[in-house]
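A single protein chain has been omitted from the complex, and every remaining protein chain is retained in its original position.
Going by the order they are written in, the chains are A, B and C; count residues from 1 in each one.
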């Protein structure tokens, strides 16, 4: 089961996970392993203090890209389930930006797949961050950190 | 902040995570990344259907080993926080067994550290599983899967 | 007609978010860029997608396609 969520408003990763795992298709006893990644807005970037951020995206392509990425991961790693959630709009430090969660029978598949999906998302999903610094200056983030 | 929990009764990973993140020392805006692993009891192992499991441990050493492992991870990867929870006692398929959660400024540190802690725990923390098969036969799990 | 979209810093720089352009036989993504901006050539650091899939500057577009230009992505 693959589920992709784009949130225009704040989302709570653990609530989304709990809801996802309550679905009938989710059979916990078949999944020995689950690897998750949660990205949160920091209050610093590239040496500057950051006050707020706006996340823009290309809705139709975001959905398509995340489907391509997650389907590849399921096929490559034999995953049971994948949940990807991403925030767009105006966000503040401490707010969750992204959640990637995968479930598999054994741990290596989960670890590998979660990280791979996250890197693919970072490099290919059409999201853009514009940050407002404490100084009041506003700038587009030009590229993602290597990690 | 490092926190280690041994649960004699069932525990809910997302509840433990929520509680941990509500502590005063936990400052979300300093943690851009969080990597988590949750291990759950499967209803199959080594080709057999498994009905139940009992997890034994060596309490004093468990605590000490998990402290050594998590402190090494914090030092090596520059983590902000680590939460490790492990279940002992009688468990059923679908029950959470282990939770490893780490927080850092950037994602690579979180991904690396979460997986490293999990492997160290699997290889060195003094826990032992005894599983009861559907056939009624009961056996000690002789070694962990490679992953 | 071709639907042309600009995102993020390119939306701001070009001052346009989306527009419709008359389709012409053999038209490439690079030609669309030239026609819709004052720039002569498509910069290397501009990404292009045709119908929500990455393509390159020499991709030939079809009537009815949606072509998007945007800077390197920074999500996650």
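As a working rule, contacts are C-beta pairs under 8 Å (C-beta built on N, C-alpha and C of every residue); 3 or more make two chains touch, one makes a residue touch a chain.
In this text the structure is predicted, and so the values were computed from the model without any measurement.
Undergrad: If I'm reading the header right, one chain is hidden. Which shown chains does it touch across the whole complex?
TA: Contacts of the omitted chain with visible chains: B.
Undergrad: Of the residues B:17, B:33, B:50 or B:97, which one touches the chain left out of the display?
TA: Going through B:17, B:33, B:50 or B:97 one by one, B:97 is the residue touching the chain not shown.
Undergrad: Out of B:42, B:57, B:77 or B:107, which touches the unshown chain?
TA: In the full complex, the listed residue that touches the missing chain is B:57.
Undergrad: Even though one chain is hidden, which residues of chain B still touch it in the full complex?
TA: Residues 39, 55-58, 60-61, 64-65, 86, 97-98, 118, 121-130, 140-144 of chain B touch the chain absent from view.
Keep in mind that, in the parts below, only the chains that are shown with their structure count from here on.
Undergrad: Which chain has its C-alpha centroid at the greatest distance from the C-alpha centroid of chain C?
TA: The chain farthest from chain C, judged by C-alpha centres, is B.
Undergrad: Take the average of all CA coordinates in chain A, do the same for chain B, and state the distance between these two points in whole angstrom.
TA: That pair's centroid distance is 23 Å.
Undergrad: Between chain B and chain C, what distance separates the C-alpha centroids? Give it in angstrom.
TA: Distance between chain centres, rounded to whole Å: 48 Å.
Undergrad: With centres defined as the mean C-alpha position, give me the chain A-chain C separation in Å.
TA: Centres of chain A and chain C (C-alpha means) sit 26 Å apart.
Undergrad: List, in ascending order, every residue of chain C touching at least 2 other chains.
TA: In chain C, no residue touches at least two other chains, as defined above.
Undergrad: Give me the residues of chain A that touch two or more other chains.
TA: 39, 118
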